[in-house]
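What follows is a single structure, written as structure tokens, with notes after it.
The complex is shown incomplete by one protein chain, all other protein chains being positioned as in the whole.
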Amino acid sequence: MSEAPYALQEHFRDLEQQKDAATLGMWIFLVTEVMFFGGVMLSYSTARYLHPAAFAAASHYSDPLIGAINTAVLICSSLTMALAVHASQLGERKPLVGYLAATIVLGCVFLAVKAYEWSHKFHEHVVPGYDFSFPGPEARSAALYFTHYFAMTGLHALHMVIGVAVLGVLLVRAWKGRYTPAYHTPVELSGLYWHFVDIVWIFLYPLLYLIDIHR
Amino acid sequence: MSAVPPVEVEHHENYLNTSYGVWSWLLTTDHKRIGLLYLVSVTFFFFVGGFFATLIRLHLMTPQGTLVDAATYNKMFTMHGVVMVFFFLIPAIPTVLGNFLVPLMIGAKDLAFPRLNLASWYIFNAGGLLMIYSVMRGGLDTGWTFYPPYSSLYSNTHVVSAVLGIFIAGFSSILTGLNFLVTVHTMRAPGMTWGRLPLFVWSHYATSIIFVLGTPVIAITLALVGIERIFHLGIFDPSLGGDPVLFQHLFWFYSHPAVYIMVLPGMAVTTELITTFSRKRLFGYGFVAAASIAIAVIGFFVWGHHMFVAGQSFYASMVFSILSYLVAIPSAIKVFNWTATLYKGSISWATPMLYGLGFIGLFVMGGMTGLFLSALGVDVHVHDTYFVVAHFHYIMVGGTVMAYLGGLHYWWPKMSGRMYPEGLAKFAAVVLFIGFNLTFFPQFVLGYLGMPRRYHSYSPEFQVLNVMSTAGASILAVGYLLPMAYFIWSMRYGPIAGPNPWPGTGLEWLTASPPPEKNFEVTPVVTWDAYDFPNRHDLKYPAPTPGFTPAQTWPPE
Amino acid sequence: MSETIVPRKNYVLVWAALMVLTFVTWGVALIDLGPFSIVVALLIAFFKAGLVVLIFMHMLYMRRRTQLVLIAGLFWLVILFLTLGDYITRHPLLFCQPLPIP
Partner (left out) sequence: MIADVPLFPESASHLSEQTDNLFWFLFGVSAFISVLIFLLIAVFAIKYHRRAPNEIGAPISGSLKLEIAWTVIPFVIAMIMFAWGARLFFNMAHPPPQAMQIFVVAKQWMWKAQHPEGRIEINELHVPVNRDVMLTMTSQDVIHDLFIPAFRIKADVLPNRYTSMWFRASKPGRYHLFCAEYCGTNHALMGGWVTVMEPADFEDWLSRGERGRSMVESGAVLFQNYKCANCHVEDGSGHAPSLMGVYGAPVRLTTGQTITADDAYLRESILNPRAKIVAGYRPEMPSFQRILNEEQVLQLIAYIKTMSAGKPLQTTGSELSNPAR
């Protein structure tokens, strides 16, 4: 492909092999991420199994509606990301740039809402290890909920931040017209990453916000 | 010796002499050079770990301990374990031999992601430096297992930096595994089907599965320990509502499969050694390949056998025990196939073969004692005693380290272009074998007698056996220093090896020694199976002694 | 490997389904289903995740090998969660449990 001569690395036979390798590599990376999050989720699950009542009580500190809205924001960003990949496949430069920008904006909105929620928790003094008070004798077990809350949302937010940064780089390159129908693997792979982060949140939302909310 | 006479072959352009200078090494993306970089790092860590081992053994000469106080002793074995496991044995074979050989063996120009490969070396060293930093600042005393609440609350040593070091080094494991998986899937030369892959590659493939799926779990687990320690949270600490047994589950979910990370590459090397030095096809290629994958998969189901008396449920213990027996079966299959390969072979007693046979013997002893440990009733008695210490040293030192050394000898001509001194090498191998058994066999007896591990002082009746062990360790030390010395010597003075001194059947032997920068002048097209000695008419054997008619010769009638 | 290009319309449809399901999750959580709340919530989450993986991430159109990677990942996640089996079968007086008094 004459448009992107720099794209083929010399140890590969052709662009197809290169793309094949990159895609497989990305999926394997995502699987490692699954196991990474799996570790905290397991920790969360055992803690919840051992202290069901405390977890229910503590989860009331998180507003399910805000969580739902944030989920929606992230899902919209997934759509714009999917459309960005679509645009890159067709080589439409302007839409690609636009969708990437939209994804970044939505990602930032999500992070902003998250920041708001976190600051709220700080105000309510439910930050274990820093400033924690919880009414009732279950305080100790409730602290476990908040520990996991911060660990899981924090880890997720960290992934979001990285994702936004990566998309930022893509945005600049897309603007310069570096991606063509023949070579747009970076857009696709970043898309996979972004969707993965979305999926993590799809699980975090019910796990953290929706524990026995009628109680 | 089958070494080609030291005729100075004409100077050829190879990966070692295409460019010179520090930066040409530190910024290289050539998998062969990165393999050598890893060789340097890993050897360094081996001597750090060996240094602590030496101190441990010296200290344990007398019941009260001769060398250090209790706190220091605890740091010794912890740092010995951590350094040996995370910074020596886990990376050793995959990153040195694997890096060097996997692309060569499948006929690729490089690994799929060369820059990632270099990055993983830097990440590894960054983790290692952090570990060394913790050692310098006063060390770590939690045992390599980091059990909370001791590690997260009570220890006042440098847990956080050590944990961070391992966390970082973990990413290098993940990247290495990912790179191997993708390379094996996408970069094989034409004709190199799955059924023709050398078993070295199969084993590394299986190892990579564990790297990729297990390492993230230890990363997050140790991260949680670090967080718990810094912020005094209660994820694992029972006094804050957490559950310490959960840590053990998470830790062993990685660390049991990790023992197969340590042994599968050893098996990989052994398979190559046994076939090359028997000049014979591997007996049961398909079964051995499948056994590697089976070990990697079933190995993930048995972690609870480290926790039989740790407070997991009775039923969980039962299940983990039976699964531990299942995971022994593929290992058994491998051992039997290796042995059968020797049958009617043409067996050479070259140094690498001595290591290969040594591996089988010591691995069998280590593995069989693993069966003692997975028998619930017996494990209750021997858990956390020297029996366990002996078990794992038999596999890890007797098995994997031996295989690693065997592999280094075997591929040294490929890596450096020169031969090591055969006589001295045989001598070192025998010294190692004797020293090893003297060091660790008495520990089986000590363990069943009931001497607990991680003891800086012990009851006087255990002394004689401990002294034997210490004596063995000093012989062992000599055995390790010898190869170090003659490898360095041979880089300059060793006889020139030629492309295929043994001769071996892998693609790596089809290219020059040392190989050119892009591995092959032309990408090879593979039309033969692995280890297919009878049909490899291209292999050049040294001329036969006149007047001698062997049973099978090349070329076959 | 020729690329599959998914029509834009499909993305939008999936997106709509995901949005609906998100608010369904929230709505269902408000109804008291006892211990089944979590089950329902997780089922919906799995369904949503499935949609994202299959369509947004093109898993439907990937080659078999890539699909295997995903399946392997999920399989290993399940192995990890077998840990819960220990907790569920644990007797309070762990390990050593007196036989019921006759």
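Chains here go by letter, A, B and C, matching the order in which they are written, and residues are numbered from 1 within each.
The rule is short, and it goes like this: contacts are C-beta pairs under 8 Å (C-beta built on N, C-alpha and C of every residue); 3 or more make two chains touch, one makes a residue touch a chain.
Since the model is a prediction, treat every value here as computed from it, not as a measurement.
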Quick one: say which of B:L357, B:A429 or B:A512 touches the chain that got left out.
-> B:L357
May I ask which residue of B:A126, B:I293, B:L371 or B:A471 touches the chain that does not appear here?
-> B:L371
Of the candidates B:A126, B:I293, B:V309 or B:I434, the residue in contact with the absent chain is B:V309
Of the candidates B:A112, B:L465 or B:V526, the residue in contact with the absent chain is B:L465
Thinking of the whole complex, not just what is shown, which of B:R281, B:H393 or B:R418 touches the missing chain?
-> B:R281
Kindly note down the residues of subunit A that lie in touch with the hidden chain.
-> 51, 53, 136-138, 140-141
Residues belonging to subunit B that touch the chain removed from view | 2, 70-71, 74, 141-143, 145, 147, 149-150, 153-155, 238-239, 244-245, 278-287, 308-311, 314, 317-318, 321-322, 325-326, 328-329, 332-333, 335-337, 339-340, 342-349, 357, 360-361, 364-365, 368-369, 371-372, 374-381, 383-385, 445, 448-450, 452-459, 461, 464-465, 533-534, 541-545, 548, 550-554, 556
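Here is the rule we go by: only the chains that are shown with their structure count from here on.
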Can the chain contact pattern be summarised as a line, a ring, a star, a complete graph, or none of these (other)?
-> complete
Report the inter-chain centroid distance for subunit A and subunit B in whole angstrom, where each centroid is the mean of the CA atoms.
-> 36
What whole-number Å value describes the gap between the mean CA coordinates of subunit A and subunit C?
-> 16
Where subunit C touches two or more other chains, by residue | 65, 72-73, 76, 80, 83, 87-88
Set of subunit B residues in contact with two or more other chains | 185, 213, 217, 246, 249-250
Note: in the complex, subunit A contacts subunit B through residues 9-12, 17, 20-21, 24-25, 28-29, 31-33, 35-40, 42-43, 46-47, 50-51, 128-130, 140-141, 143-144, 147-148, 151
Interface with subunit C, subunit B side, in the complex: residues 185, 209, 213, 217, 245-246, 249-250, 253, 300-301, 304, 309, 311-316, 319
Residue ranges of subunit A touching subunit C (in the complex, touch as defined) = 16, 19-20, 23-24, 27-28, 30-31, 34-35, 38-39, 42, 45-46, 49-50, 64-65, 67-68, 71-72, 75-76, 78-79, 81-83, 86, 89-90, 191-192, 195-196, 198-199, 202-203, 205-206, 209-214
